[in-house]
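Yeah, one chain of the complex is gone here, protein chain that is, but the others are all in their spots.
Think of it as A and B in the order they're written, each chain with its own count starting at 1.
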Amino acid sequence: MAFLELNDVTKLFGKLAAVEDISFKVEQGEVLGIVGPNGSGKTTLINLISGYYKPTRGTISFMGKNISGLRPDKIVKLGLVRTFQSNVLYEKATLIESMLVSSHLQYKKNDFEAFLETKSYKDEHEKVVGNVLQTLQLLDLFNETFRPASVLSHGYQRMLGIALALAANPKVLLLDEPTTGMNYEEAQFVVENIKRINEQGITILLIEHNMKVLLDVATRVIVLSFGCKIADGNPHEMMNKPEVIEAYLGTETV
Amino acid sequence: MPPAGIWIDALVQSSTYITMAFGMVLVFSILGILNWAHGQYYMLGAVVVFYGVTAAGVPFPISMLITGLIIAGLGMLVKKVLIDRVSGDLYVGAVTLALIFFLEGLASMLFGMQDKGLANVMPGNMDLGSFSVSYQKIAVVSFTLVVMIAMYIVLNRTKVGLSIRAAAQEPRAASLYGVRVDRVSLIVMGIGCALAAWAGCIMAPVYAINPFIGRIPMIFSLLAIVIGGLGSLSGAIIGGLILGFLNSVMTYYISYYSEVVLFVLVIILLLVRPQGLFGAALK
Partner (left out) sequence: MNVWLNRFRTFDWRNTWPKVVAAVPVIIFLLIPVFTQGEIVLNMLILSGIWAVAALGFTLILRTGQFSLGQAAFMAIGGYTSAILSVVLGWPWWVAFLLSGIVSGIVAMGIGAVVLRVGGIYFSIITLSLTEVIRIIAQQWEPVTHGSRGLIANPPPNIDLGPLHINFMANSIPFYYLTLLLVIITGLVFWRVGKTRMGGTFFAMAANQTLAEHEGIHLMKYRVIAFTLAGVFTGFAGAIYANYLTVISPLIFGLWQSIQIMMMSIVGGMSSLVAGPIIGSTVLYVLGIQLAQLPIYGISQLLYGAVVVLVLIFLPKGTGLIDLWPRIWRKIYKEVEDYEIPGEARQED
């Protein structure tokens, strides 16, 4: 049984199928790329897996458990955490505040003990703060720890999004086009971090526009077009498949 | 089956709610906030027309017209001087809430505590077979019809109306096309307040006048626009109709509890279909 599995997942908006009969498996520890032109259903797919949407048909299961249509926070608690394509942040909060607020899954102590601030809670809190600072350092955000998110550049705001997702203790990280709006160096930096995160045992689903990134970091790639899966396999092979080229560039006219 | 008199009253009530709700929704579409003091403009309309007719001796229809313009001016003044100084939906809402007390206080100081009545400006009844309807009530319904038709024409057939609709739907795009959104907002505020004031004027001879008569119409027009859908103009009209008829018929059968039923219906509606009948769904 696969780590994460989608079976015939379909999402209809009225009559329009944003995704249709999508099936694939994700193995633990993989970096799976999801690629496709605009409108092919990539973000819808992430929305379905993360619980933001409920599938119209089909099932999604994670570690053997059916998670189709569960509440987003329940899915996060199971270990599937996503990032967002647009800047979804706590605008006015400082980085450390945003991170701490997103780290509450790292605590074993429940809310009541947090309210009382028992000694054991405080010890745990110290550890979590340490983790948070480490994560910020990893993503080159450490210098802005006490400043509000709004002072960050666009590229660094996306990094913060990744940091916030890491704070939630993911087993699987769903990255929605993390390099959009970044310059070459920032994109490289993100790719290195993806590799590092993956080395720590976190499975990654990476939605990307940029094939070069996928060639670098993905072990496998799924290609979407108009809501359907049209290819599944090694990224290098994908580049040369006619269906993939057709999806991106259109059919050849004689 | 309730007697014909109830249906007439239903129509009269609906007319008031329609006019009020339409004004409230118009302002909501442009300003993005509910003008909680909308009912107070209704009340001021009644008060000013009262003075116009009794103290200044101006005939009722002309008084009404002028009153609408005066209250429109007041609304625009309030918007320019107060509302525009404050940012954020909650704070603007709070200002309009505070204005309720301010305007009621103002009216109390001028008007006094006693209920006053406007002597029948349109005395007499029309006989319709087994029952008769006062001319005043007929005036209320016809006035609402006229106003709604006028609104339709203005919004759909004039340039001003076009700017209003554009600014309501997409303020940024509209301003890029040369629509002065701030000026349009001001005009819309004026129209909304004028509508409320005219509703107050036309109803002034029907019921008593005192500084607090605005409270209930505000609540009912709020319920009407919820039923119709918070952003929808046609929704306001349909909502007002439904509300007026529901209220009259239920009051006839279950008197005091009719209000409870109305509120509960609205609560259920908001839980199940918050966008009302015609509003756009959020999320």
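Note that in this section contacts are C-beta pairs under 8 Å (C-beta built on N, C-alpha and C of every residue); 3 or more make two chains touch, one makes a residue touch a chain.
From a predicted model like this one, the values you see are computed outputs, not experimental measurements.
Novice: Of the chains that are displayed, which are in contact with the missing one across the whole complex?
Specialist: Answer for the hidden chain's contacts among shown chains: A, B.
Novice: Which of A:L45, A:I60 or A:L89 sits in contact with the chain that's absent?
Specialist: Hidden-chain contact among the options goes to A:L89.
Novice: Looking at A:L4, A:V76 or A:L173, which makes contact with the chain not pictured?
Specialist: A:V76
Novice: From the list B:M43, B:L99, B:M203 or B:M250, which touches the chain that is not on show?
Specialist: Answer from the full complex: B:L99 touches the omitted chain.
Novice: Considering the whole complex rather than only what is displayed, give the residues of chain A touching the chain that is not shown.
Specialist: Counting over the whole complex, chain A touches the hidden chain at residues 50, 52, 71-74, 76-77, 81-82, 84, 88-93, 97, 100-102, 104-105, 107, 111, 114-115, 117, 164, 167-168.
Novice: In the full complex, which bits of chain B touch the chain not displayed? Write them out.
Specialist: These residues of chain B touch the chain that is not shown: 34, 36, 82, 85-88, 90-91, 94-95, 97-110, 112-113, 211, 215, 219, 222-223, 226, 230, 256-257, 259-260, 263-264, 266-267, 270-271, 274, 282.
Note that only the chains that are shown with their structure count from here on.
Novice: Report, in whole Å, the distance between the mean C-alpha point of chain A and the mean C-alpha point of chain B.
Specialist: Chain A and chain B have C-alpha centres separated by 49 Å.
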